[in-house]
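Every protein chain of the complex appears in place save one, which is left out.
Every chain is named by a letter (A, B and C) in the order it is written, and numbering of its residues begins at 1.
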Amino acid sequence: MLQSRSLRFALPVLLAMALLPLGVGGYILGLLTIGCYYAVFAMSWDLLFGFAGEVNFGPTFLIGVGAYTAALLNHYWLWPIPACLAVGSLAAVIGGLVLAVPALRLTGPYFGLVTLVAVLMLQNLLVLFAGITGGEIGLDLPDVLSIDETTNYYYAFGFMTVTGAILFGLSRSPVGLILQASGQDAVEAAALGFNVTKHKIAAFCISAFFSGLAGGMLVFYFSTASVGTVVDIAVGVNVIIAAVLGGRRTIIGAAVGAIFLVAAGELLRPIGQLATFVVSAFALVVILFFPGGFLGRLLQDGGRE
Amino acid sequence: MALLKVAGLTKRFGGLVAVKEIGFSIAPGEILGLIGPNGSGKSTVMKCIMGIERPNAGSVEIDGIDVAGWPTHKIARQGVGIVFQHSRPLQRQTVLEHIKLALLPDNLLMLFTDHAVMRRAEEIAARVGLDRVMHRLPRTLPFAHLRRLELAKAIARNPKVVLVDEPFAGLTAGEVADFSNLIGSFRAEGHAVLLVDHNVKGVAALVDRVFAMYLGERVAEGTADEVMRNETVRAVYLGGKIETAARPERKGKGRTPLLEVRNAGVLYGKATALDDVSIHVGEGEFVSVVGLNGAGKTTLFNAISGLVPYSGAISWRGESLAGRTAGSIARGGIVQCPESRELFGDMTVRENLDLGGQHLEVAEAAKQLDWLFGLFPILQSRQGQNARTLSGGEQQMLAIARALMMKPKLLILDEPTLGLAPVILEQLSKALETLRQTTDITVLLGEQNVTFALPHADRVYVLEHSRIVWEGDPGRFAEEAGTGYL
Amino acid sequence: MRPLQILIDGFAISSLYALGATGFTLMFGVSGVLNLSHGAIMVVAAVIAWYVAGDLAAGPYWGALAGVATALAFAFITYRVIVRPIQNSPSIPREEKEIFVLTGTLLWGIMLQEAIAYLFTNNPKTVRPLITGVVEILGVRTPINEILTAALSWIAIGLLWLLVNRTRAGKALLAASINPRGLTLLGFELSRIYWLVWAIYGVLAGIAGVLLGAFLGVSSDNAGTLTASAFSIVVLGGLGSVSGSLIAAYVVGYLETLTAYTVAPSIRTLPVLLLLVAVVYVRPQGLLGRR
Partner (left out) sequence: MRLMRTSALTGAAFGLALAIPGLALAADPIKIGVIAETSAISGVAIPNGAKLAAEEINAAGGVNGRMIEIVEYDDHNSAADGVRAFQRAAQQDKVVAVIASYVSEVVLALEPWAGRLKMPMITPGAASNDITKRVHDDYDHMKYVFHGYLASTQIADAVCEGGKELLIKQLKMKTAVVMSEDAAWTIPLDEEYLKCLPAIGLKVLDHIRLSPDTTDFTPIFNKIEGLKPDVIITGISHVGVQPTVQWQQQQVPIPMYGVSSQATSSTFWKDTNGAAEGVIYNMVSAADVAVTPKTIPFAAAFQKKFGNVPGYAAYTSYDDVYMWANAIKAAGSTDPDKIVEAMEKTDYVGTIGRIQFLPKTDTFAHGMKIGPGYIAGLMVQWQKGNPITIWPTEAATGKATFPAFIKLPN
């Protein structure tokens, strides 16, 4: 059964990651911290794509709305971090609703386009109201999650694990089943009596919630909110590549892909500029020759018996 | 009181009236057969009931509540279930998960599976005979199992009204019996069942009543026997009278073999679309392949044209066609005029024809064009018009003319009569006759309309359930094979 | 004078947008591919033209030629190495081909962009224009290069129009965009049609890239923006509709120019995005698109 196969893969990895601070230095932890937040981005995206069947080209819209809401509250009103995060993720959900309710009427490339345009709009607005948002400079925050790498790592790792468990559980739950049915064949799902739009919007909200929360936490990790970190199209592209690379509709694969991308970018830092080139080339090779991604084979094998 | 009551149902697509003021009702424990040839609008009626299409007028009452225009999921919750003709199962869910899905309420907060639901799903799997394959993915299952799965979902939904689209398409005789039993059990439990199919014969044994449609309108209603005896129905399916026309004999006709199909088989996923079919066509012959919709005609032609992968062997003038692209087969002289016509809608009639003549010398193409304008004068007057603006009959003529522009050795005509009014059929028939009389072209015609298929034919094949079941002279068709054609 | 100036300046940039988007939309129309390495291929063309004309001292004409030839070569590589293997791959389900082609071409575009930045740095480059100097048009001083850009764009678009509407190959191309299956049945090889459309695409993208390099200058950092702007124009005009893209290019070009002149240069792209959102919501098939 798939469930046990996924868990058999995930548990040892999680255990190893939990024990990691005993063995490695602060820098590697810092790296994995970012990797964990990206993993949440990618898993949230995978919930939408892999299960609800909707290609969201603008994951950074949700991430950015959550991140900037949290950042602004902290910068101007000095709200405590948990309150900023809560309101930030709520804002991401509302932003997601505003985007999804009309956009889900559209099919094919149009849904993707709306999500893409949403990101460009957000980016433009942030730059336009630079006086408030800090524009291209970004917004520096008075608060930071922690300056201790180990603490930061456990925040991020714990967050990723909980999110992963929730999203994975959700994808295997009855609701996840309905969602998959809606994603794969909307007509048939409706004929079975399911309100496809309702379920897709719910999925969008869940994706938005975790994306926004992760965006907020990332901002408090850096203690800087900048367009380049949480809004830029390039960030969204990386999220999508991570999910496809790791293996679509596996949730866990998305996390693996995200951590891989962050780690690979860093390991290749000595070759300087060519690092991005090499990582892209590698991802391209995976997509061309192993379209199932890293975990596609491992987790989705055979006729299930 | 009727569980399902349809009245004045009308559906238009643009200017086309697909369904016109259809009305019928089904009582609890009753099975109604809704029949009609392809394009008659029967599937649209079904979609309107289910809410997949919004009707333009009319009412659809489920147990007394008018649901016309409701969204599909609400209609489903009101007690309508559908068994789709094409099994499109979810690729990543097991059989049991499919059944479980059908048992779930429309609720966002179900995070844990209820054990009662699991048990019920297993029971249903056992009832339809899927208990051994519960944990397998659909793509590993044979076709009949997928159809069972569709039924299992309908049972799980336990609807008041069950719509079943072409229940027996692609099934073997044994499987048909099995399925009839399962559908019969719906009746026994007091559901109202609507069976949608092409012909009466297929469903006659199962239905209580039959409602026949043609070109969007009701043509007959009654018991299966009554409908089969109905003159209009006979005309629609068989034509008025089966007759054969005199044809000029040519020297050596049919002697030189052109096309030879041996033991061809085609699978669409798990479904057998063509099973061990062998036919041959000689030079100058006019061969008709007669069969109901879904019998495999189009699949056979597509295999010949190189559009689908097949097993067995197809040879053209003694050379195998295996490995050749569809384009090169067409250039080699086998030109198909498909059922779907495949015109270039945004290009003019003339441009469509010119594309057909692109492989010819300019002068030769011009000559061919003149000749075709003689054959189909209407096309000449419509030269500058966009193909999409032509009427159905004109489009069909254009499709045939475009294929003829290629100067084919063998012209494959697939269902040229599809959805055409009788008066157009006559024109088309005349054109084919002219073609046959004045040229030595070889034609392979696929038709469900026997009236149209027989008069021109030198030889007839009958294709049923993916197999050739009869071959012979059109003169013998009526007595030997004709009865099956209602 | 102001309205006339907007009219003239908007025209040149719009023509260039039109040229850039034409190949992109033609490709989508005929083969259903949205090539997200579009911007990168344009940048490659411009940078090669700059390099050959300047560093190799071959002069602007050879430079332009080399730029276009390189774009053509890269278009072929994109098709052969990225797009076709994905389309033919048995292990990618059909409904997911689209996202794979998008992701694949996107990654390829990033690779090209990084390679350019590595070999030639990401400094903006300007291709030496074929003709320099200015002329007065009704009192508006206009660089000859600007006129040349508009003229060459329209010549290229005009030649494309002739090719599509007046040649046999072009007719087949058009037919393939309407109904590829119908074309197969008439004895045409779709694979050849696809090669042809990639060839046309490569030449158009190359010309657009070189002209852009001469008119505004390009940096490898622009690759994403260029793709996005072509994409927006094509969606605005209707996916696959060449005439729609031409109109949309002018709408976008003039809207941007007008905003820059009358409101503020810093928000020049914002109205276009708003329009795009409105169009996608109200009429998702675009101005001239069909569903």
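Quick note on the criterion: a contact is a pair of C-beta atoms (placed from the backbone, for glycine too) under 8 Å apart; a residue touches a chain by one contact, two chains touch by 3 or more.
These figures come from a predicted structure and were not determined experimentally.
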item	value
Displayed chains contacted by the hidden chain, counting the whole assembly	A, C
Touching the absent chain when the full complex is considered, from A:N195, A:S211 or A:T224	A:T224
Identified contact with the non-displayed chain, of C:W62, C:F76, C:Y118 or C:Y281	C:Y118
Chain not shown: contacting residue from C:A73, C:A169, C:L196 or C:L216	C:L216
Given C:M111, C:A260 or C:V280, the one touching the chain that is not displayed	C:A260
Chain A residues touching the omitted chain (full complex)	25-28, 30-31, 34, 127, 130, 135-138, 140, 144, 147, 149, 222-224, 226, 228-229, 266, 269-273, 275
Interface residues of chain C (partner: the chain not displayed)	1-2, 5-6, 9, 12-13, 54, 117-118, 121-129, 132-134, 141-143, 145-146, 215-219, 222, 225, 256-257, 260-261, 264-269
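Rule of thumb we're sticking to: only the chains that are shown with their structure count from here on.
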item	value
Winner on C-beta contact pairs when B-C is weighed against A-C	A-C
Cα-centroid distance, chain B relative to chain C, in whole angstrom	43
Gap in Å, rounded to a whole number, between the CA centres of chain C and chain A	32
Chain B residues counted as touching two or more neighbouring chains	91
Two or more partner chains touched - positions in chain C	none
Residues of chain B defined as touching chain C within the complex	91, 305, 307, 325-328, 330-331, 335-338, 341-347, 351, 354-356, 358-359, 402-403, 406
In the complex with chain A, residue positions of chain B that touch it	50-52, 71-73, 76-77, 81-82, 84, 88, 90-94, 97, 100-102, 104, 106-113, 117, 135-137, 139-140, 153, 157
Touch list for chain A against partner chain C, complex	49, 55, 102-103, 106, 109-110, 113-114, 116-118, 120-121, 124, 127-128, 233-234, 237, 240-241, 244, 248, 273-274, 276-277, 280-281, 283-284, 287-288, 291-292
